[in-house]
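Pasting a structure below so you can have a look.
Every protein chain of the complex appears in place save one, which is left out.
By letter and in written order, the chains are A, B and C; residue numbering begins at 1 in each of them.
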C-alpha cells in the first residue's frame, strides 16, 4: 500500500547540493523572474500580444530542474514551465524568440508562447490542451523501459487543475500498472484561472490521489527550491532505478493573473495574494543563501545584474529577428510535399 | 479523510430484510440466471446473433436492486445488469424483446441486447461505450440536488475495467466535489474481456481509489446478496440524506465467457473458474435460505419452476412479435421530421 | 475588422449591441425566464467566463445555476447530458472550441444518439456553446474552427450565427430545442460586430439561411466572421457593377437547401467561403448538394474559398494572416466568378 510522505523544510538543509548548485538554482530563479516580467512588460508596451507568467513557481522549477539529468531525462512540460525550460538548458533567446514569434523560434512562430519544443534537450512539444501531454510522457517512459534504458526518467508536469482531466487519470494509471520511470510533478498554485482547488477536487492534497493508483504521493514545499529538489531527486532516483512512478505535489502560488488576458481582481482577494507574497521564493532563497554564507550581498547584486543583462541582450537579439515568412505556413504538415488531393 | 471499510459477511445476517424480501432477492437471482441461460441457448440455436451473460453477478445485482427505491431512485446501468434491470421492475418480456430485437423492445430493436432503457422505471438509456454513461448518472444526481429532491439517489454501475477510463475519473470527481446523491457500484468480476485486474490497475481493490476523491470506498462480498444489500443500502441512505457519493466495490466473478462472441479458454484457466464456481451465489443463497428456514425444498423447486415458466412464456411471446419495420430506421433522429438538408 | 456593421435587411427597432452582448443578454434572459436553465463550464462563475459573457451571473443566480466545473470537458458535457435527460436545460460552455476534443465522445457518441437509441424514451435538450475561429492571435490552439468535425453527425444541430440579432434568435431557439445543439460563436466578431437587436423574446427557426444581401451575378454562401467580410467585398463590387448575393448560412446542420438552390438557380454561379480548412469542410457538402441538384443550372465551376489544408494558423502575424481569408481575396474570387 502506498504511503503519503511530506518532504522538505524551509531551512538550509541543502539536500547534498554543493554551493555551486545552490547558486545555480538561485540564478535560474532570478532569470525566470526577470524573463517573466519581461513578457508582461513587452505585452504592456504593445510589442507582443500575449504573455503568461510563472511568478511563484520559481522554486519548484529550479528545484525540479536540478534533479533532472540533462542528456538522459526527458521533460514533458506544461505552459507555466519557464524555469524548467531554462533549467534544462533552453536559452533566454529561445524564450524571447517564442514570445516575439520570430523565425528563430524552434516552432518558427507557430506555437503560442510558453509551448516550448527542443528535441536536442529532450523537451517535448506540447499543445495547449490541458493534460493532453501526460500520456505522451508515459509513452516516452514506456520507450525507455522497453529499450532497457535504465537510468533514464521522464518528468511530466501539470498544474493542480489538470488532475481533474480524464487523461491525467489514464496517464497515471497506465504508468503505475506498467511501473514506468516517470515523475508526475503537480505544481499546485491553488488556482486554475479563476477556479480554486476546492471546486476542482475534494481532497486537501493532489498527492492524496497517489495511493488510489498504488503509487507514492509526496507533498513538498514549492516555495523552497531545496525542498523541491529533495523530493524530486528521490522520485527521479526511484524512477531511474526501476522503482516506478511518483506523484510529487509542490505547493506554490500563482502571484500574477493567469495571463495578460486575465484580471484576477474579479475572483480572488488582494489579501490572499499579499499573504502569499510574504513567502515569495525569490527574495527568500537569496536571503537563505546569504544567511548561510553561500553568497554575499555583492554576489547577489551581481547575479541580478547578470540576468538583467542577459534578458536585455536576448530581448534585443530576438526582437531584431524577422517574422517567419508567410509561405512557411505550408510546410511540415506531414513529411514531404503535402496536398490532401494528390495529383 | 475518507476511510475504506469492508461490509458484508457470508452468514445469514439478514441486514434487516424480511423473509419476503429475502425470497424476492432469491427469485430475482433465479430469474436472472434463467434468462441469462436462455440468451446463450437462443444464440446456440441460431435464433439470436448475440448474447452476453451475467452469471456470477446475480447476488450483487439482487442485493443492489433491493436497496434501490423504485419510483424515486434512478438506475444508470451497464450492459451486464440483467438482474438489476429485473430488480427495478423490467419484465422478462422486455428483456427477450430486446434479445430478439423485436418491435416490442423499447428501443424498437435499435439497441444491442442488454442496453436497456425504461424512462418510466428510471432506467437510463446507455451506449456501449464503456464509462460513457457515468457522467450522465452524475448529471441526474446533480438535477436531484438542484431541484432539492432530497430522498432520491442515482445508482451508477460499471465493471472494474471501466474504472480505467478517464470519464469514470471525471464522473467520480465531479460527484465528489459537488457532494451529489449517487452510488458508484463497481462489479469487480476480475476480468475485462481477457484483461485481468492487475493489467487494469495497481491496487488490490477498486475501493482503494475512493479516498483519492475524498469519498468513502467500501468492499463487499458480491457473492452474497445480503452483504451487497447492506453495503448498498448504507450508501443509498447516505446519498439520499445529502451525505454524498460512495464507491461500493462488489467482488464477484464472470463465470461465462465475456459474450457469445468470446472464448475464454484462450486466456484463463479452467481451474480458476472451477474454484470460483464453488462460490456460485445462486445455489449458495438457496442453501442459506433453506438452512435458515426461510424457504424449504418445495418452495425452492417452486421458485425454480416459476422462473422457468416465466422465461418460457416470455420467450414465446417475444419471439412471436414482428421485427420493427424498415421505415422505423428514420424516426426519432431529432424531434419532428428530420433532414440535414432542409427544404 | 473593427466596427463592422451587422448585416442589413432588418428594419428592426431594438437596441444596438455587439455579438458578445447579444450572447450575454440572451443567456441572462433565459436564466430569468426558465428555472431549468443552468450554465456550466470552466470559469463561468466569479470570473464571468474568459470573455466576461457571464459576468455578474454568479451573484445574481447563485452557484447552483452558474457552475464552475472541474477542468474536464468530457464531464462538462456528460454531466450536462445527464441533467438534460432528467429534465433540466443545461447550457454547457467549452472555454475555447479547441478544447472540445476531450468531449467528443460525449457529444458524438452520447448526446447525438440518445433520442435515437432509446427511440424517443429519453431526449437530450442540451446547448453547448463555444467560441471558435481565428484572427485574434490565438495560434494553434486558440483559433480552430470545428464545425466540420461535427456536421456529419446525425442527431446534432449546429448553429453559427454572425450578427447580434441572429445570435439572440438562434440561441433562444437552441435553448428551446428538445435536442442537442452545438452553438458556435466566432470570437473575432465578439466585439467587432455590432447590430440592432429586436426587443423581447423571439426565436429564429433552425435550418434557415438568410439572404443578407440580394444580388444577381454570383451567389456567395458564408457564415461567421467571413460573412461580414463577404458583405464588405460584395459592397465594394457594386462599384464595378457586379451584383453579389450574400447568403448567411447560420445553421450548419441542418442546412437550408431551398435558399441556396433558389439563389444559385438565379445567379448560376456559386462561391462558398469558410475559414476552416477546405478539404472536407462544410463547403464540400454544399458543393456536392448543388452538383447533385442543380448541375445544369450552373454557368461556372463551384468555387470554394477556404482555409488552407494545414493544421492551424500560427502565432506569428504573417502566419495568421496567410491562413485567414482576406476581403481582397473574396473580392477577387467574386469578380472572377462574375466574369466567368
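We adopt the following convention: contacts are C-beta pairs under 8 Å (C-beta built on N, C-alpha and C of every residue); 3 or more make two chains touch, one makes a residue touch a chain.
Model, not experiment: these values are computed from the prediction.
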item: Contacts of the hidden chain among displayed chains; value: A, B, C
item: Identified contact with the non-displayed chain, of C:63, C:87, C:311 or C:332; value: C:311
item: Touching residue (missing chain; options A:115, A:209 or A:240); value: A:115
item: Option from B:181, B:281 or B:324 whose C-beta touches the chain left out; value: B:324
item: Residues of chain A (touch criterion as defined above) contacting the omitted chain; value: 74, 76, 106-108, 110-111, 115, 117-119, 124-125, 127, 129, 132-144, 146, 166-167, 170-171, 173-174, 177, 331-335, 338-343
item: Interface with the unshown chain - residue positions in chain B; value: 49-50, 101-102, 107-113, 127-130, 161-162, 164-167, 192-195, 199-201, 261-262, 266-267, 323-330, 333, 338-341
item: In chain C, positions touching the absent partner; value: 74, 98, 101-102, 104-105, 108-109, 112-113, 116-117, 140-141, 148-149, 151-155, 253, 276-277, 279-288, 290-293, 295-296, 298, 300-304, 309-312
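One rule holds for everything that comes next: only the chains that are shown with their structure count from here on.
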item: Chain of greatest Cα-centre distance to chain B; value: A
item: Distance from the mean Cα position of chain C to that of chain A, given in whole angstrom; value: 37
item: Chain B and chain C, separation of their C-alpha mean positions in angstrom; value: 41
item: Euclidean distance of C-alpha centroids - chain A vs chain B, Å; value: 45
item: Contacts with two or more other chains, residues of chain A listed in rising order; value: 164-167, 199-201
item: Multi-chain contact sites of chain C, meaning residues that touch two or more partners; value: 69-70, 72, 74-75, 102
